[in-house]
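Omission of a single protein chain aside, the complex is shown with its protein chains in their original locations.
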Amino acid sequence: METQLLFEICQMLNDIRVTKPLVHHITNYVTVCDCANITLAIGASPIMADDLGEAADIAAISSALVLNIGTLNARTIESMLAAGTKANEAGIPVVLDPVGAGASTLRNRTTKTLLDRVRFRVIRGNMSEIRYIAGLGATVKGVDASEADFTGDSRADAGIAKALAAKYDCVVAVTGATDIIAARDGAVCLENGHPMLSTVSGTGCMCSSLVGSFCGVAKNFHSAAAAGVLCMSIAGETAFERAGGLGPGSFHAALFDEIAKINPETILERAKIHEA
Amino acid sequence: METQLLFEICQMLNDIRVTKPLVHHITNYVTVCDCANITLAIGASPIMADDLGEAADIAAISSALVLNIGTLNARTIESMLAAGTKANEAGIPVVLDPVGAGASTLRNRTTKTLLDRVRFRVIRGNMSEIRYIAGLGATVKGVDASEADFTGDSRADAGIAKALAAKYDCVVAVTGATDIIAARDGAVCLENGHPMLSTVSGTGCMCSSLVGSFCGVAKNFHSAAAAGVLCMSIAGETAFERAGGLGPGSFHAALFDEIAKINPETILERAKIHEA
Partner (left out) sequence: METQLLFEICQMLNDIRVTKPLVHHITNYVTVCDCANITLAIGASPIMADDLGEAADIAAISSALVLNIGTLNARTIESMLAAGTKANEAGIPVVLDPVGAGASTLRNRTTKTLLDRVRFRVIRGNMSEIRYIAGLGATVKGVDASEADFTGDSRADAGIAKALAAKYDCVVAVTGATDIIAARDGAVCLENGHPMLSTVSGTGCMCSSLVGSFCGVAKNFHSAAAAGVLCMSIAGETAFERAGGLGPGSFHAALFDEIAKINPETILERAKIHEA
C-alpha cells in the first residue's frame, strides 16, 4: 500500500508541474507571501482573493481552494463561505486550515460554520486544533500545538483523526513530530520532518498550500493530503541539511529552494510511511 | 536614442539615492513586504497606507503613488480612488499595477473605474492584463500571464501597448520575456531578465514599486518606466548568477541584494535595449 501511495504522489507531482493548477487562497496576512511562494515552488499557480465581490468568481476558475482562518475577520469569513459554497457546486476541492481553532469564540464559531456549510476534502491542522474540532479536550495556546495534546501514542492519535474524518467525510491531516493522514477507513503515519519547521512561522499554512496544490490535480484526496505533508516534511529535512545550522532565517529561505527541487527520486529515497 | 535613455536612467538612479523619494503604495497584502523592501533597496522610502481616513493625506506628502489591485477589496478601492484623485490634483505621478485584470468582474470593473477617474503616468502589467485592458482577447489564468497571450512578435505586441498608451495618454510597460515600454509615439524593448523571476511571487509588483520609485524623481515617465523595469530585469540576471542555482528562496533574497548594489556601470554594461 505504501508503494502505491508513493507512486501516486510522484505522479501528482508531475501533474502539478505540467498543468500548473490555479490554487485560490483565502488566508491570513501573516504567512500569505510564503503560501504564494511555496505554491509556485511546487509548480502550481497561487491566487489570493478575499473580497466578497470576487471570492466566488475566483473560486470558480480555480483547481483548488484553501481556506485558512489564521487572521479571520468578519469580512473574510463571508468570503470564505461564498468561495467554499461555489467551489462545492463546481466540484472544486476545498482544504481547511483551522488555525488557532480553540483559541477564541470567533475561531470556534467560524470553524463550526465553515464545517456546517462547506464540504471540505481535507482538514489540515495541528493536534490541538484537530482535538478541538473533534470535541475533545485541547490545551490550546495560541496558534501553536500544545505538547499536552499529543498522547504520544500514534495509534490513539490516528483514531481521533479517523473519527473526525468519518464525521465530515473528508481526509484529516494532523501534522506534528509524526504526521497522520486519516480517512474514515484507514490512516498512514509519516515520520519525516525536522524540528526546525516549528521555528518558522507558517510552515503549517505552507503545508496546507501544498495540500491544496496536490488537490488541484488529485483523484484521491487522501493521497493528495499525504503528498502535501510529505513534501513539506522532506523539504524540512533537506533544508536543514543545507542551511539549518545557520538558523531559522536561512532555513526559511532554503525551504522554497528544496520544494522547487523535490522530485520522485528524493521522495522515494526519503519517505518514511507506515500504516497507523 | 538608447544612449540618451541609459544616461537618464543612471541620472535618475542617482537622484533616488540622494533624495530618497517617499513612495506611497496601496497594494496587496501578499507581496507588500517585498514591495517595501525593494523600494528601500533602490534607495527610496516606502509608505503603505490604505485607510480612507488617511490615503489622500499620505498621497499628498509623497513623491509617487503606486496602486496595485492584487488583493483589492471594497474598502481599499475607495482609498485608491481618493489617493489617486489627490495625487492628480497635486501633480504627483501615479502608477497602476492591474494585477489579475480579466480574472474577475470586480477586478475588471475596478480597473475601468480607476482608469476613468485617475490619470496614470504608467500602467505596468503582464501581457494578459494589458491585452484585457486594451479590450483584446486575453486568456487570463489567475494573476500570471498566459503564454497564449504573447504573439511572439514583439512588434505586434508593441503596437498593442502603444495604442493603449495613446488611449490613456500614459506609458504602458508590459513585462515578460521581452519587456515593452511604450508611449503614444514610440516604444523600446528590453531583452534583459531571467526566467527565475517568474518563480518568485511578486516580482511584477516589485517592478511596479521600482517604476514608482523612478517616477518619484522623473521628468520623463517613459524613461522612469524603462528604468524600473530594467533594474528589476538586470537584478534578475545578477541574482541568478549568484544564487539562482540554489532555488527560488535564495534567488528571492538575492534580488534585494542586487537592487541595492545596482549602479551605472552594471546598467551600461548589461542593458539590452532596442527600439520596438
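A few notes on this one:
Just so it is clear, A and B label the chains in written order, and each chain counts residues from 1 on its own.
One rule holds for everything that comes next: a contact is a pair of C-beta atoms (placed from the backbone, for glycine too) under 8 Å apart; a residue touches a chain by one contact, two chains touch by 3 or more.
Since this is a predicted model, take the numbers as computed values, not measurements.
Among A:Q11, A:S201, A:N220 or A:T266, only A:S201 touches the chain that is left out of the view. For the chain left out of this panel, the touching residue among B:R107, B:R124, B:H222 or B:H252 is B:H252. Taking the complete complex into account, A:T71 is the one of A:T19, A:T71 or A:T85 that touches the chain left out. Checked against the hidden chain, the listed residues B:L22, B:A64 or B:L164 yield one contact partner: B:L22.
Against the chain not shown here, subunit B presents residues 22, 29, 32-33, 36-37, 40-41, 45-54, 57-58, 61-62, 75, 252-258, 260-261.
Even with one chain removed from view, subunit A keeps its contact list with that chain: residues 28-31, 33-34, 70-74, 100, 103-107, 141-144, 199-202, 246-250, 252-253.
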